[in-house]
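All protein chains of the complex are present and in place, except for one that has been dropped.
Right after this comes chain A.
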């Protein structure tokens, strides 16, 4: 069963909140992890690993560096 954008967004919001303390409501598709949410590269690695566990999708390091916004990650997971 394909995950909807809403499913992924909700899951991602929970993960970001758990790791960084940023409220899940602030994790919206157009936000950049670095520029808008002020998340550093170490925390991005944690988020990627948690997202792999949550959604069963592996995010290789060479892909991770291209995933700048929340929408980028949602798109990657859905595809």
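Side notes on the structure shown:
Convention: a contact is a pair of C-beta atoms (placed from the backbone, for glycine too) under 8 Å apart; a residue touches a chain by one contact, two chains touch by 3 or more; residues count from 1.
We take it that contacts and distances are computed from a predicted model.
This figure omits one chain of the complex; the name its UniProt record holds, of "Cytochrome c oxidase subunit 3", "ABC transporter permease", "Protocatechuate 4,5-dioxygenase" or "3-oxoacyl-[acyl-carrier-protein] synthase 2", is "3-oxoacyl-[acyl-carrier-protein] synthase 2". If you put the missing chain back, the residues of chain A touching it would be 17-21, 42-43, 45-46, 49.
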